[in-house]
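Just passing along the structure, written as structure tokens.
Note that this complex is displayed minus one protein chain, with the remaining chains in position.
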Amino acid sequence: MLWRVAERKDHVGAQTASAPFSTRALSVDYGNGPVVRGVDFEAPHSSLVAIVGPNGAGKSTLIKASLGLQRSSAGEARFWGRPLREMRKRIGYVPQRGSVDWEFPVSVTDVVTMGRYGMLGWLRPVTAAHRRAALDYLDQVGMADFADRQISRLSGGQQQRVFVARALAQEADLYFLDEPFAGVDAATEKTLVDVLRRLRDQGKTAVIVHHDLATVIDYFDHVLLLNGEVIASGAAKDAMTVENLQRAYGGRLAFLEGASGAAFRR
Amino acid sequence: MSDADWLETFLRVVTLRGGYNTIVVMIGVSLLGVAAGAIGVFALLRKRAMMSDVLSHATLPGIGLAFLVAAALGANGRSLPVLLAGATIAAIVAALTVQWLSRSARLPEDAAMGAVLSVFFGLGAVLLSYIQTLRTGAEGGLSHFILGQTAAMSEQDAFLIGAVAAGVILAIALLGKEFRIVCFDPEFGAVQGWPIARIDLMLMALVVIVAVIGLQAVGMLLIVALMIVPAAAARQLTHNLWVMVALSALMGGVSAWIGAALSATFPRAPAGGLIVLVAGGVFIVSLLVGAWREKWRRASARSHGAAA
Partner (left out) sequence: MLTKRMVAGLAAAILGLGLSFGAAAQSPQPLNVVTTTGMIADLARTVGAERVRVTQLMSEGVDPHLYKATRSDIASMLGADIVFYNGLLLEGKLSDALVRIATSGKPVFAVTELMDESALLPLDGADGHFDPHVWMDPRAWSKAVEVVRDKLTQRDPSGASLYRANAAKLHSDIEALDAYAERVLTSVPPDRRVLVTAHDAFNYFGRRYGFDVLGIQGVSTESEAGLRQMENLVGVLVDRKIPAVFVESTISERSVRALIAGAKAKGRDVTIGGELYSDAMGKPGSYEGTYVGMIDHNVTTIARALGVDAPSKGFNGRLARKD
């Protein structure tokens, strides 16, 4: 049950086959009809990728199926061209905030330290060095003062920062974040965007399920527009056309023109 | 005996100056309480507190079948290792069945647990009823697995409990981070590569072990209480996982200690029931203490805010 050490490969000047994250014909079916249908997608290196689409579009499902948290009915996901089990050490994950019980008796530091568990084998305890690293990452999200606080006494934004710090502590090359900006205050959103941009500038990739159309082009380099199947994908500016959005959202977009009119192109 | 006599007897007993049987029982059940309290925390946090109930009840058909198999093979059906082996196997099968039902048959977990508990225990009741009609005639001992025979604990029993308790504590110490991540955020753990289902089964295995060992000492119904109540009490008093484990183990051990001492003080006082009553009392006190502390913290936070 001890892991083999995954080899670190250099991916400068990447070829398609070793995109940090790619899916081929990935489908997920719960038995009531497919939730995700035949998704072919590639996330480029060094980029921030948004997955957007209406509710029920299968955005979270796509990520979970790629990460092995749900069973896919067809297709596959690859990480630098390799299967998931070989690359886990290079992948960081920020689940939805609602997926855990925040009354659990752990402190902020405890949670961030969990990000280091992947570097420890079975039965090995967490060392002081790992704790220090965790505190470091906590600082990067601006939560150093909250190190000993019980997680039930955090605001939504603070909880989100802790989750992101945990993922940072994993020291991964590819990050998946599931709706990280949902229900957080503006200061948190700014902090986290800065963190993500720093990751990208270090050559890492982050794939993020995003709910706020107004900020897509501002925050992200690439976009996957999803409604069960791929509506569009590519550079954020190119993919976020009114036509594509209309196809994705059906008649549900009320603010195409006007408010953020400049953000969208015909 | 007057009230003063009761008190004097109780004080003598509780300081381990009772008779040999009393001392053996007090030490044995306290070690059991420590083990049950410790593992109970993780069962509680994994939202599987009811599993201790399911697994305890599921041992009944295992005991019955072990008895029948042993008798059919000509061996002594009432031999303790045989019966406990059957109990363990049945509990493991039950744990796997619950897991399978909630994953593959997609039943919500509490429905799966309820189904397994009822079916297994019902099967056990049928088997026991059948055994009582057999001419090998030894059903007498089997129904005591339900209520326990605490006063009849032997030194070997106590040693066995001690060894098991040590093993359980050691396992918890070694698997601390594995259990923590499975209880708090299994999704995150799965992405890291931890085999969540397998760790769950390890957790359940420890519950099974404590349940099976507890069967003889305090009986099926009461070992469940020892795995739930001290953990629930500790939850009220702390927000730190390891403190919670330590407190729960301590409260389990102390409840058992005092309950057994009370049983040795008063006539016709069943040890198992008294232990659970003491544990319940500890829980109520913890509830009150926890609530009061919360109020005090909020009040002082407000006053700090006002002062600032």
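Order of writing sets the chain letters: A and B. Residues in each chain are counted from 1.
Going forward, contacts are C-beta pairs under 8 Å (C-beta built on N, C-alpha and C of every residue); 3 or more make two chains touch, one makes a residue touch a chain.
Given the structure is predicted, the values throughout are model-derived calculations rather than measurements.
Trainee: Given that one chain is not shown, what are the shown chains it touches?
Mentor: Output: missing chain touches B.
Trainee: Write down which of B:Leu11, B:Leu96 or B:Ala269 is the residue touching the left-out chain.
Mentor: Residue touching the chain left out of view: B:Ala269.
Trainee: Spell out the interface residues on chain B facing the chain that's missing from view.
Mentor: 18-22, 24-25, 78, 129, 132-141, 143-144, 147-155, 260, 263-272
Operating definition for what follows: only the chains that are shown with their structure count from here on.
Trainee: In whole angstrom, how far does the Cα centroid of chain A sit from the Cα centroid of chain B?
Mentor: Those two chain centres are 41 Å apart.
Trainee: Could you please specify the touching residues of chain B with respect to chain A in the complex?
Mentor: Touch residues, chain B against chain A: 45, 174-178, 180-181, 183-185, 187-195, 235, 238-241, 244.
Trainee: Looking at the complex, which residues from chain A come into contact with chain B?
Mentor: 1, 3, 64, 67-69, 85, 88-89, 91, 93, 95, 99-101, 104-107, 110-111, 114, 117-118, 120, 122-123, 125-126, 150, 152, 166, 170, 176
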